[in-house]
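The complex is shown incomplete by one protein chain, all other protein chains being positioned as in the whole.
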Amino acid sequence: MKKNDHQAVAYLFIMPWIIGFLVFQLYPFIASLIYSFTDFSLLKSMKFIGLRNYIQMFTRDRVFFKSLWATIKYVIIAVPGKLVFALLIAMILNMKLRWINFFRTIYYLPSILGGSVAISILWKFLFSKTGTVNTLLAHFYIPAQDWLGNPNLALVTMGLLVVWQFGSSMVLFLAALKNVPSELCEAARVDGAGRIRTFFNITLPLLTPTIFFNLIMQMINAFKEFNAPFLITKGGPLNSTYLYGMMVYENAFLHSKMGYASAQSWILFLLILIFTAFTFKSSPYWTFYEDGGEY
Amino acid sequence: MRKRLKRAVTLLLAASMTAGLAACTQNDSKTDRTAAGTNQEQKTESSGNPQNETAKEEKVTIRFSWWGSDTRHEATLKVMDMYMQKHPNVTIEGEYGAFDSFYQKLQTQLGGGTEPDIISVDYKWVSDLTAQGNLFVNMNDLSERIDMSGIDMDFAKIYGAKGDYLIGLPVGVNGMGYLYNIDLLNQYGIEPSDNWTWDTLLENGKKLQEQTSDKHLLYNHADHWVYMMKAMLKQMNGNNLVLDDYTPGFSVEEMTRIFSYERQLVESGTVPPFAEGVLYETVYADQNPNWLNQDLGIFPTSSSLVPGIAKASNFELSTFRYPVMENAVNPGILVTPSVFFTISANSKYPEAAADFINYMLNDSEAIAVLKDTRGIPANDSAKQQLVDAGVIDNKVSAMVSQALTGAGAAENGPSLNSEVLVLLKDYVQEVGYLQMTPEDAAEEFRMELVSLLDTIKP
Partner (left out) sequence: MKRKRRLTITYMMLSLIGIVMIYPLLWMVSASFKTNREIFSSLSLIPTEILWNGYSKGWQGSGQYTFATYFSNTFYMVLPTVLLTVVSSLPVAYGFARFRFRGKNIMFTLVIASLMLPTEVIIIPRYMLFNKLGWLNTYLPFIIPAAFATYSFFIFMLIQFIRGIPRELDEAARIDGCGPWGTLINIILPLCKPALVSCVIFQFVWRWNDFLNPLIYISSVKKYPMSLALRMALDVTDTINWNQTMAMSVLAMVPPILLFFLCQKYFVEGVASTGIKG
């Protein structure tokens, strides 16, 4: 009796989420899969065409692979860059320093602004041919670069935007570092381990769960990126920054190919799933959970 | 117990799927409704005058969308105010922005049924839009509400109609031409004339580069490379980029010549290196620092943009005719409607909308304010009024008349398809960044185009 009541109450509490999930997440999720097998635009009626969208994507779409590759490159540049930097700075700030709060605030500030429109405007200005960055480099006699105009460089410039916002990951690492028991480090020091040894053998392993989750979330965010290419480079030059998110948007709302865009979004989802699964699968080899790791 | 859960999940999935399919079918009925709506319009319009009285009484709000620069916005807003003062029961809400993302937004609005009442439509979109049903009120049905006597209806039909269905009224006439910085060309001994060929352009480009490597003779905005190539093609063989039967209007060899010319423009320094111009590809001269700093001599443009550019430039400008190659089959210069004013088929107040359009096109006070912000008026009497008052920007009228002397064959629907244009732009970039040879680019472009046309053929 009591158990059933207990359960009923639980369901009552969960109910809003269930409704929300069904209507706003599960339904669109399945619907988009269905759409991916059709040809339809906002104004035309829906026509079932089977796998044609997928076939077309892989055989006839010139930009598809370019965009896919650009997105993967972007993830590879941006995510490790951000995490490594975040970890580094967190390590430094973890030492008993004065003004740590001040630095932490300054470093965190860019993250708050996220991929906002204001920041995109800013980035466009700073990195234009006659922009601030080049002017600064000129002071050091480094020749001006075409940060946003050179197809080889544009993607890096966008990656820099992500790295600039390392503050959020940094705060996470800081919190995790606080949880590393200082006794362990002391013990290692007593045993004669140098700073670097301590880091690699004690601290880093204990940080791996945080690194793991950071990696997954940052990766997913990077795959989804839309604002930066749309606002700063419009996918150019030469489609080198035509990230996947923007491609899906243009196919859906510019070329009116919603079925096709849905198919593309599903491929993105599968891609993220693969990368995530791979990370999960590899985690036992490098992630160390103090409590055995049950989540 | 497990079975119950399984059953619940299956039911869930089934429910979602049915909901999804329901969404599809409802989409159908929406399109039908749109067509039905238009039919109803036709019936009410033909009953004539009694409508006028009732329309004037009720409080009406209509939304009006357009693109342009500040000069156009200010003029339009002023005219809206003037109209609202005369008709206190009417509120007009303006929605305006740049051309760049206007079409995307329009598509989204049309799909969601949230489009404005009066919509500005570019001639390039007409073919795509008419393929998707009767989204707009047929202007031929509104001849009693809107005075169309001054408008060249043939011109309107070429670009704005599908059969008898005329989606909107052309507001102005645009011609393509070369806008140039008088002092700069003078300083470097470059002579503008209405007889330039593509060779002349190249020669002069080299001439400028020899004298000063910082400046370039001409800058092609991303869309403009497309216009240029289309013009060259028409001059070469009289064809549209894509023929009416959805096959390419050119051979690989012809396209190679065009891409080679592009490459020559880049290599000779006639145009700035692509990497430099990338941030300004989607804006016009008035936002291009190189133009404003007088490092560019010529800006190919459509006449309607000239006033905005002139306002931003603090140096003297003039125009000359677009280049035409020797022995051109068709002069190929683009002369098009600057914009169509259309009324959405879903509009709740089509009569009020039509009245306001009539005001903008025919009322002499409105004409005096709107002037040539949307090109030379397509309405003859309006044009005459402005000419008499001497307010037409003479650069604009010069450019249009220069263009008219070489007006090209009309663009057809397939050549204006958004995916075709994106494809061409991509190859323009590949050649411009010197990543592909003209021969390779031409061959690949043609191949991809055929493949693309296959998928968009109706």
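The letters A and B name the chains in turn, as written, and every chain counts its residues from 1.
Please note the rule applied: contacts are C-beta pairs under 8 Å (C-beta built on N, C-alpha and C of every residue); 3 or more make two chains touch, one makes a residue touch a chain.
These numbers come from a predicted model, not from an experiment.
Within the whole complex, the absent chain has one touching residue among A:67, A:157, A:241 or A:265, and that is A:265. Within the set A:67, A:157, A:227 or A:240, the residue that contacts the chain not displayed is A:227. Among A:49, A:72, A:153 or A:171, only A:171 touches the chain that is left out of the view. Where chain B meets the omitted chain, the residues involved are 1, 5, 20, 23, 26-27, 63, 69-71, 73, 77, 93-98, 100-101, 105, 108-109, 111-116, 286-287, 289, 308-309, 311-312.
The set of chain A residues touching the chain not shown comprises 6-7, 9-14, 16-21, 23-25, 27-29, 31-32, 35, 82, 86, 89, 92-93, 95, 97, 101, 103-110, 112-119, 121-123, 125-126, 128, 130-132, 135-136, 139, 164, 167-169, 171-172, 174-176, 209-210, 213-214, 216-218, 220-221, 223-224, 226-227, 231, 244-245, 248-249, 252-253, 258, 261-262, 264-266, 268-269, 272-273, 276.
We take it that only the chains that are shown with their structure count from here on.
If each chain is reduced to the centroid of its CA atoms, chain A and chain B end up 37 Å from each other. Considering their complex, residues 22, 26-27, 30-31, 34-35, 38, 40-46, 56, 60, 62-63, 124, 128-130, 146, 148-151, 233-234, 236-239, 250, 253-256 of chain A touch chain B. In the complex of the two chains, the chain B residues touching chain A come out as 12-13, 16-17, 19-21, 23-24, 27-28, 31, 103-104, 107-108, 110-112, 128, 132-133, 135, 274-279, 281-282, 289, 418-419, 422-423, 426, 429-430, 433, 435, 448, 451-452, 455.
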